[in-house]
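A single protein chain has been omitted from the complex, and every remaining protein chain is retained in its original position.
Our next item is chain A:
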Amino acid sequence: MAEAQISPVGSTTAGSIAVAAESTVATRMSAPPSFDVADFPVPHGREEEWRFTPLERLRGLHDGTAVATGDGVKVVVEAPSGVTVETVGRDDARIGKAGTPVDRVAAQAYSSFQHASVVTVAKEAVLSEPVRITVHGEGGVAYGHQVIELGAFAEAVVVIDHTGDAVLAANVDYVLGDGAKLTVVSVQDWDDTAVHVGQHNALVGRDASFKSIIVTFGGDLVRLHPRVAYAAPGGEAELFGLYFTDKGQHQEHRLLVDHNTPHCKSNAVYKGALQGDGAHAVWIGDVLIQAAAEGTDTYEMNRNLVLTDGARVDSVPNLEIETGEIVGAGHASATGRFDDEQLFYLQSRGIPAEEARRLVVRGFFAELVQQIGLPDVEARLLDKIETELKASV
């Protein structure tokens, strides 16, 4: 295992937090990052980081009343050779290296989990098959922690599937060694009653590439924090997200890319479609370019397509730049409606209403789906989009 460890991550992570604490991205939070739930006050809902989230639907994850039931979720890991899968205790040194909880629920998860799962891809191992992790909710309350660590120059694809019903707070750490390449697909295909809150921390090594694809279809409430920081120069992060928010669902994605190191790249593209009364999507895109991060190249974009009345989108891109010595930095956010005029136009060309809607939604997502680069995942997503569309109206 020793060879799979990457070099000095602890100090880098701590450093990034110290600097970030002075930035507005961090100060908008009501408390500094901490592993201890006691360091966070119970949110009342008006805090910047909670103001979009319906606290009453967190089922007690935010105020300490959600007690783990022991039968919350069932986690199964299928891994090809070259991968070590372990279940470890709370004191394992590999836990928490990629980042620190930034809100009370993430800290609650960190303070409450009993066992963590650690998936390690050995140095220079190039996996021919994805690692598949299924997290199936069995109706209870659960807290979890997952670590995925790639040694130097290792290459892996990890697909994490969330299904069933649960009240789950779980964090994931991705630690990428120098030159490693990791693609992670996290699919939230929960039953419509599930609650899922989690912080995904990625620490990207020198010249390493991290690609995250977050796909959220299900759940009553899903709130994820995909976060990236760099351990050394030359790292790249691509953060893709796709959500289809139905009637009554709350789906929230809060990104942070912390450019704490020179010559790193990041690109975030999140797209969501919404339909039905009370469908609520929230996208927060925080990008911080610290003074030391010269040569940074970053772009982030959020697009939403509102298909019916009664849906709501809150999209907040936020780019904070502390050095002018960068290659590029940009952000964009737009929310459009599929309106009666577009429907009329397509229908007036002979296209039935249902097919018109499908044409528009497929078109909206196609470009993003193509960037995933995993044909079986792409096909599955397109199928799932079709199913969501059929369930509509």
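Convention: contacts are C-beta pairs under 8 Å (C-beta built on N, C-alpha and C of every residue); 3 or more make two chains touch, one makes a residue touch a chain; residues count from 1.
Definition applied: contacts and distances are computed from a predicted model.
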Missing chain's UniProt protein name, "Fe-S cluster assembly ATPase SufC", "Sorbitol/mannitol ABC transporter, permease protein", "FAD:protein FMN transferase" or "Rod shape-determining protein MreD"? "Fe-S cluster assembly ATPase SufC"
From A:T65, A:Q114, A:Q347 or A:T387, residue that would touch the chain that is not displayed: A:Q347
Which is it among A:W50, A:F217, A:Y270 or A:F364 that touches the chain not included here? A:F364
Under the stated touch rule, tell me which residues of chain A contact the chain that is not displayed. 305, 336, 340-342, 344-353, 355-356, 359-360, 362-367
